[in-house]
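As you look at this complex, bear in mind that one protein chain is not there, while each of the others sits in place.
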Amino acid sequence: MLRIACPYCGERDYIEFLYAGDAAREMPALSDTDIDRWTDFVFFRDDPKGEHAEYWQHQHGCRQWLKVIRDTVTHRVISVTPAIEAGLQADEDKVEVA
Amino acid sequence: MTRQSNRLQSGGRIDRSKPLSFSFDGKTYQGYAGDTLASALVANGVRLVGRSFKYHRPRGILTAGIEEPNALVTMRGGARHEPNVAATKAELYDGLEAVSQNRWPSLKHDMMSVVGLFSKLFAAGFYYKTFMGPTRGAWMVYEHFIRKAAGMGDPTTVPDADTYEKAHGFCDLLVVGAGPAGLAAAITAGRRGLRVILVEDDAQLGGSLLEAGGDAGAGEWLQSALIELDALPNVRVMTRTCVFGAYDGMTFALIERVSDHLKEPAPFQPRQRYWRIRAERAILASGQIERPLVFGNNDLPGVMLAGAVRTYVNRHAALPGRKAVVFTNNDSAYATAADLRAAGADVSLVDVRSHISGDLRERMNRSGVELHLGCAVGRANGGRQVASVDIVPFDPARPARAAIRTRLTCDLLAVSGGWTPTLHLMGQRGAKPVYDEASAALVANTIPEGFDIAGGAAGEDGLKASVAGGVRAGEAAAKACGQDGQGAQGRPLADGLADAPEVTPITPVWQIPHPLNTRARKKFVDLQHDVGAEDLELAQREGYVSVEHTKRYTTLGMANDQGKTSNLNALGIMAGLRGQPIAEVGTTTFRPPYRPVSIGVLTGPETGLHFKPSRRSPMHDWHEAQGADFTTTGLWLRPWYFPNPGETRAEAYIREAAHVRRAVGMVDVSSLGKIDVQGPDAAEFLNRVYVNGFKKLPVGKARYGVMLRPDGIVMDDGTTSRISQDHYFMTTTTGGAGKVMSHLEFLLQTAWPDLRVHVTSVTSQWAGMAIAGPRSREVLEGVISDIDLSDEGTPFMGVRHGHAGDLPVRVLRISFSGERAYEVYTPAGYGMALWQRLLEQGKSCDMCVYGVEALGALRIEKGHVAGGELEGRTTLADMGLGRMASTKKPFIGGALAQREGMIDPDRPQLVGLELANGAGTLRAGAILCDPAARYTRAIARGGSIPEPVAPNPADKGFTPGNGSGHMGHGIGFVSSVTWSPELNRNIALGYVSGGMARKGEQIDAVFPMYDELTAVRVTSPHFVDPEGERLHG
Partner (left out) sequence: MADALSALASVYDAGPVGVTRATPGVTLQERPARNLVQLSGWPENFDTICDRIAALLGIRVPVDCLTVTTHDDLSIFRVGPMRLWFVSDTNSTRLSEFLGTLEAKDGVVTEINHSRTVLRIRGPEARTVLNRGLPIDLENGAFPEHVFVQSVIHHIPVLVHRLASPDDTVFDVYVPREYARSFWEWLINAAEPLGGQVLEVC
């Protein structure tokens, strides 16, 4: 019975959320036709013992996608951030590299 | 009615002004309000209450609590029949009916007790040895006997007459257990303003104080604590409630037994309530559970835990025996001896320790208790109950067989092997207790975050220490919740309480050897599963050394008491066998539930009508009134077909589908997923998620679109219309709506946060109805006045807005049936009104209403894909839609759709199928096979070649098999089937390797469940109007 602190709605019961797995991966650019990179993104997952970044959607709440860091041993939720912020941050990083 | 022969004349917390009558095994007895079934049986001198699990040995009441392994009874009857109720926890009510279990034909004369003579058969690992490997056929022979012999109460097949509720609760502090420590903790935290929930399994608060008898100050302390508790509005007290599980996020599961103490629940009241409580902090003040001692015949009725004896005497004024032997290895049982003496019993006390405090010796002398120090009970004797015990000299440091010193006659043997703190809830959170040599108990090692322990659970002994522990824990909880104690008032709770007397340490004893010159008697460790010390020895000898292996091999601790009285004794015995300290043997894992929980209360109200919610269309009431039969898609109730009187389903849908092609029909499509896609980048967004282009779709036009999952498999399809430059209206399949919505939001919020697009589900906002058939335009024109519905005004795939009278409508000229058709949408609240107007107009146009089955028949005739074809394994090309994919722009799933396996030319592709010889049955799910494989296999086996057959599964003796001669996955499968009213024959869609290249070929459709082999012919999936001329008809 996990409780997840939605950054918008506060701490809520897991039944309000939809789980969508590994959030460490990054989707290749849509124009990227490299099958290996897409295969990596779609199929390959780390299975860490300890901290795991994962996507949850606050499906029955604000409908925001969240990036949750959860300990796979203790089930403790370590941090929750809106996925959209993480996504924008990643975009900025990309620009800087370019 | 019998006299309560063992009821004390005075004392106890029973209400003698409220006599209650009850029956046990058909015989009527009397008890009082405040009794449990067990205490009332004790008061009536009933000893024998059940037969044991495997050996059918006579068993009596061992405990006074939830840990009871023996006294399980079946209560109530009929639709309230409930097996395996612990008599020790069943509050007595007038008219209570209980029967004993696991005996036949009666408790006294149990035919199955002969099992005891063959007990070797039932030793540890019996099942594994007897029924696996070469002898496993023996199971067939013995199953019936074993099932009858081994078991507990019978379940019932009658639906439960009671209702159950669920509830959510929240608090700062959850206190588990309302003994002195729990009360002190709750009051302390309550004084500081915390929201406290105090939970007590018993009907009354007080815990051990209720059983304390004449202990100094106990009664007074309890009374004033209850008064203060009552005055604290922020402390919620829940009695008859058990916290049975502790979960992540400080979530706790509780069962409140709302009506278990009543003959039946009051009107509208539930039998039980399942609580889920979120707490900031939790304090376990759950006390301790006493352990029995392990010696020969230690399971005889009349052998009872010393603490339980005290409970019966002091709380219930029921005397379990008049001539008692108390057998102990610690000080606690001395109070039992004193209380038994005070109640008028003769008492001898046997202690394995040679030395006790002078104070204790003095008290025993004063009470007239005969002491046997440095001795043990070597074995108990008796038939259906204990009649005597054999005393042997015993040195705990060097346990050895010794000659019997003396025999004491008795009718009660009170035993205490020490006390184990109740730490299950912490254990469930992963904090395993560890063995502590000093207290000879499993004690808390690490304390999980948010938890605290107090009182007996923390190893605190005596009233003063427990109260002090509760106060400390309550203060700590308040501090953790940000309450520093300012403004808290009240008397110091531990004031005036006496210090605990000097204690002689416990001497752990895990089993007593059989006396010399006597035959070995069974020494039980787990009484409920009939696991003895000798079973543990056998398991060790056979290599099941680890504690988890021993547990499963012997089933020790796996009964419904979960080994509450047996686990530590078993660990002690195993440690002895292995010559290791107990700490190194380890403990088993604690898992919820702490006590047995009925399935009914876990289900709560989610049964019958409320099994799951239904989604209903705005026109649902009309469908219902028309006698429609409904089918469920996801949670939606969709009208399946509208039978005329006497019509079968097949007759109805065939009539409906034919009617649509002949004239016109209307179907409710409100359940389709509907999503508004809005924003300056909406076109770009749709271009990325659909395989086909949407950027150039003009305003006022709709387009069929398919979206893929990122792995390249088809995810969903639907029609998307451009309402304005920046506003699209997307429809999805009924079942795919939620998935698609989350998928779109995921992409917008993770992959493309720069896109200015919002998606909103508008499924609930719109009622939808499709009007299909050659006369559809005529119907619409009669209702909608301000839209030009001519082919020029509203061409195929045109989208128009207008009105049906005063009702706003959105009209999409799209077709699923292949006929000229329109989908009409109106805000949901107007759905019924529009439906009625269309019906009214339809009367003059020969319009029928059709359901989902006819809708399916029509689309199969046209070869349109739907649920059966969009089944999570198929690619766009498999569906014959490969050319839809844009080559001018990238889209989700595009890259991985090019994987080797996805573009394999041998992949099964969409085809039409029909019966090759007009015989047999087309079934969705049938496996398509190459007939050549059948002959090859048959010839290879040297057998005859099976011909297509269709045995009737209704035939007696029919068994599913492989009469078809085919093996493996075949070359495809049948995805959808229907009777085609248009072609007047069965048709199907399916996927087959080679696809349309096989057109005209005859292949096998195999349905192994019915042992069917049907010859089918591959055809085009476009059965009706392949040129699409009717769309404009």
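The letters A and B name the chains in turn, as written, and every chain counts its residues from 1.
Everything below uses one rule, namely that contacts are C-beta pairs under 8 Å (C-beta built on N, C-alpha and C of every residue); 3 or more make two chains touch, one makes a residue touch a chain.
Keep in mind it's a predicted model, so treat the numbers as computed, not measured.
From the options B:Ser23, B:Ser546, B:Thr648 or B:Ser764, the residue with contact to the unseen chain in the full assembly is B:Ser764.
For the chain left out of this panel, the touching residue among B:Asn567, B:Ser617 or B:Ser721 is B:Ser617. From the options B:Arg7, B:Arg103 or B:Arg195, the residue with contact to the unseen chain in the full assembly is B:Arg195.
Across B:Gly217, B:Pro592, B:Pro605 or B:Gly735, the single residue that touches the chain missing here is B:Pro605. Contact with the omitted chain, checked across B:Leu807, B:Ala988 or B:Leu1031, is made by B:Leu807. For chain B, the residues touching the chain absent from view are 165-170, 195, 267-270, 276, 278, 605-606, 609-610, 612-618, 620-621, 624, 635-636, 670-671, 676, 678-680, 725-727, 756, 758, 760, 762-766, 805-807, 827-833.
Chain A meets the missing chain through residues 8-10, 12-13, 15-16, 59-64, 82.
We take it that only the chains that are shown with their structure count from here on.
The part of chain B that touches chain A in the complex is made up of residues 247-251, 276, 278, 430, 688, 710-711, 742, 745-746, 749-751, 753-754, 890-892, 894-896, 898-899.
Across the interface of their complex, chain B is touched by residues 1-3, 14, 18, 20, 27-28, 30-35, 38-39, 41-43, 55, 57, 59, 63-65, 74-77, 82-84, 86-88, 91 of chain A.
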